[in-house]
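What follows is a set of notes on a single structure, which appears directly below.
Removed from the display is one protein chain of the complex; every other protein chain stays in position.
As written, the chain order gives the labels A, B and C, with residue 1 at the start of each chain.
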Amino acid sequence: MDEMLAAIVENARPRHGNGAVATYIPELGKARADALGIAIVTVEGDSYDAGDSDYPFSIQSISKLVSLALALTELGEEQVFSRVGVDPTPDPFNSIMRLEMDRINRPYNPLVNAGAIAVISFLPYRESAARTSAVLDLARKLTGNNALAVNEAIYLSERTTSDRNRALAYFMRSTSILDGDVEDVLDTYFRQCSIEATVKDLAIMGATLAAGGINPVSGERVLSSRVCRVVRALMATCGMYDGSGEFAIRVGIPAKSGVGGGILAVVPRRMGIAVCGPALDAKGNSICGMQVLEELSREMRLRVL
Amino acid sequence: MDEMLAAIVENARPRHGNGAVATYIPELGKARADALGIAIVTVEGDSYDAGDSDYPFSIQSISKLVSLALALTELGEEQVFSRVGVDPTPDPFNSIMRLEMDRINRPYNPLVNAGAIAVISFLPYRESAARTSAVLDLARKLTGNNALAVNEAIYLSERTTSDRNRALAYFMRSTSILDGDVEDVLDTYFRQCSIEATVKDLAIMGATLAAGGINPVSGERVLSSRVCRVVRALMATCGMYDGSGEFAIRVGIPAKSGVGGGILAVVPRRMGIAVCGPALDAKGNSICGMQVLEELSREMRLRVL
Amino acid sequence: MDEMLAAIVENARPRHGNGAVATYIPELGKARADALGIAIVTVEGDSYDAGDSDYPFSIQSISKLVSLALALTELGEEQVFSRVGVDPTPDPFNSIMRLEMDRINRPYNPLVNAGAIAVISFLPYRESAARTSAVLDLARKLTGNNALAVNEAIYLSERTTSDRNRALAYFMRSTSILDGDVEDVLDTYFRQCSIEATVKDLAIMGATLAAGGINPVSGERVLSSRVCRVVRALMATCGMYDGSGEFAIRVGIPAKSGVGGGILAVVPRRMGIAVCGPALDAKGNSICGMQVLEELSREMRLRVL
Partner (left out) sequence: MDEMLAAIVENARPRHGNGAVATYIPELGKARADALGIAIVTVEGDSYDAGDSDYPFSIQSISKLVSLALALTELGEEQVFSRVGVDPTPDPFNSIMRLEMDRINRPYNPLVNAGAIAVISFLPYRESAARTSAVLDLARKLTGNNALAVNEAIYLSERTTSDRNRALAYFMRSTSILDGDVEDVLDTYFRQCSIEATVKDLAIMGATLAAGGINPVSGERVLSSRVCRVVRALMATCGMYDGSGEFAIRVGIPAKSGVGGGILAVVPRRMGIAVCGPALDAKGNSICGMQVLEELSREMRLRVL
């Protein structure tokens, strides 16, 4: 198994040449374009890895799964989805126009930026610090890694270069989707994006989602199986942004990507898979990461679609 | 099993009250709002049914799966997807604006009207009649029902009341997406929408897609497994129109609906499931059909997401 | 005066090099790219001209003024503007997306294609031939030229190459903006676009609009002064398509252009001015025509804005 993984990684690694490390957040530009790692954790708790599996990277949009799961747990589906939709969208992840164009001016889904920012603003915590702690705490339980932390340099870089996210947040406050102080809400958003992890950490999070909420390494129930189902369904239809359709065809597994280069894939009832390769395609998804997942899906007959 | 199906059907039947039979095509308005039937065919060829499983209805948009499978078989993925996208869209099934708004002015995916009409126009047949025959022929092989035919009354009703589809087709010809005579292309489109079938027929089609292309009743290989994978992936992300996200959460199985009231669901490597209940919600999906599938998915642990 | 006009024309003529004759209607492609003519008729009936002032060209979108004036006369403002707006739009003249995007799905104004087609469909004539006759008859009265006629070659060319206009018309019928047979309505639209005239003809039409509806050459009252005011106001805000803002700054006179190369400008209470130069800019407006009007406006202090 480890050999197969190693072969797939080394086969995919040279492909990074086509892509570019995200640079709109300066600190992300320091990532190694040729890094590539994979880790797998099964629902039984077995684990495998290959390549740069100890390379730490910021999880970026993969963190949207955590704040969504927290909101679903704290508030329930009905409350969350009365204010954020569940519709896939062909618009880019940072699109704003739909918020104005549509009759119901809510964000499309919780896995695009606008939706994730809105979800954070609903979380029932008064203080920004308490809200960020709750997200980080859930991320720690999902990965079983209590040392998981925000990378301060990336956080600061995000905070100073995120005009588009501020535009989204102020727009949503002007239409009463978002309550509270914009900078406070964004603070949690920037911090959760800046959580640093390895593919080993994320594979455990994936296994937990695959197992219906029980972390197979720690044995702890972290989420209800209902919340896991909702999160996985949204990953399948919206997780890879406007590349979700192509990913469904090529790989056929629910997954969520981040511009740090990570992709978290979940095979329900079987395993979590995490890859990281910082060179991105035009839609913001890891080129080598998708390549690795496509090959792995074929080799191990993982596709569920 | 049949008992469980019967119980689910009778439990769901009263819910049709919330919905309305499609009336924009007058002939569809004659459907029985309280009809409700289900059929299941496994990849081993076992079959089960309950309710109005012999009720004939026009398959409408479920036919888009057939013309798409035909195009993929005849032309290959690359050619098809160079002209039609694979992106889910939150716009309604008959939306036109995106064709103008986006930089790449191609239809979002082959399962919305614009995309399906475009796919038909690519099919390598000179004559409209030959093209329609090829689609009907494939539908017969997929269902194993050689008597499958176009309902002429519905076809004529579609043809005279389809201004929106004409607008889509003329627009796409003005932007060179669609070649050929618009009325010719639409003729095949209207005819395939008007193919009449029962849930028993469609369940076999679903089983064929689940089995990777081999019709488990006739034993014939009808499609390649690769084509089946592509079709199923598109069903999962775009098959229920702008209700695809909600369906993924509630049911978690690839599916395609039609305004005739049918829904075809495919559990890869396990079974095809067809339901029909003509009362529709605002998005054009069968209300009772979704209810039946949700309950069945939970009872039989069918969800793949 | 004639000398000044001649100088302005000869000064502007070489600029046509930057533009291109409209070719999307093949017959229009036969126009002389270097033709350039101007004619002026004052509200007192004095006339001046220079350059290719006897060059016949199809008036194209300038005809929208005629069918609009006819509709306003026959139906009144209230009825017309309950179904077509009066809003300028930054979208191109053949845009469709706004028809779907906006809450009130009516065309923006009567001087873009969708609006003009809708206006024609409202005209209270049962037969397409009678409707076309009524438009042609009004055009003859406005120009005082009873020999004004449709150029059949251009009409046929329009009819066979107008997928976009068919898309607009079918879309509007699907949303109940347009009643009646689409091809019938378009027949009048294509014919009025194909009316052939010279700048001398159009300058009289302009003088009639400037004079509040009395043709200063024939002495006949052709329109009410109220209808003229409405037409001139729409020319000022929407007459040059998405180039209306730039034209208001450069020239400052109400005007309407056509892709045949003509521009009709109206200085209220003073004069009508017509120019023709078939080489167009990207927005479909005559390059030399705008140049001539800009210089003339400055020389004769014509701007009203």
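The definition used in the following text is that a residue touches a chain if its C-beta (ideal position, glycine included) is under 8 Å from a C-beta of that chain, and two chains touch if they have at least 3 such contacts.
Here the structure is a predicted model, which is why all the values come from computation and not from measurement.
Undergrad: Who does the absent chain touch among those shown?
TA: Hidden chain, whole complex, touched shown chains: A, C.
Undergrad: Would you mind spotting which of C:G51, C:G144, C:P216 or C:P254 touches the chain that isn't drawn?
TA: C:P254
Undergrad: Touching the hidden chain in the complete assembly: which of C:A6, C:A20 or C:V304 does that?
TA: The single option touching the absent chain is C:V304.
Undergrad: Which residue from A:R32, A:R166 or A:R298 sits in contact with the chain not drawn here?
TA: Touches the omitted chain: A:R166.
Undergrad: Based on the whole complex, identify which of C:S58, C:T89, C:S121 or C:S157 touches the chain you can't see.
TA: C:T89
Undergrad: Pick out the residues on chain A that sit against the missing chain.
TA: Considering the whole complex, chain A reaches the absent chain at 95-98, 100-101, 163-164, 166-171, 173-174, 182.
Undergrad: Over the whole complex, note the residues of chain C touching the chain we left out.
TA: The list for chain C reads 85-90, 98, 102, 108-109, 229-230, 232-238, 242, 244-246, 248-249, 252, 254, 268, 303-305.
In the analysis below, only the chains that are shown with their structure count from here on.
Undergrad: Return the chains common to the contact lists of chain B and chain C.
TA: Chains touching both chain B and chain C: none.
Undergrad: Round to the nearest whole Å and give the separation of the Cα centres of chain B and chain C.
TA: It comes to 46 Å between the two C-alpha centres.
Undergrad: Based only on mean CA positions, could you tell me how far chain A sits from chain C in angstrom?
TA: Computed from C-alpha means, the inter-chain centre distance equals 55 Å.
Undergrad: Mind pulling the chain B residues that touch 2 or more other chains?
TA: In chain B, 98 touch at least two other chains.
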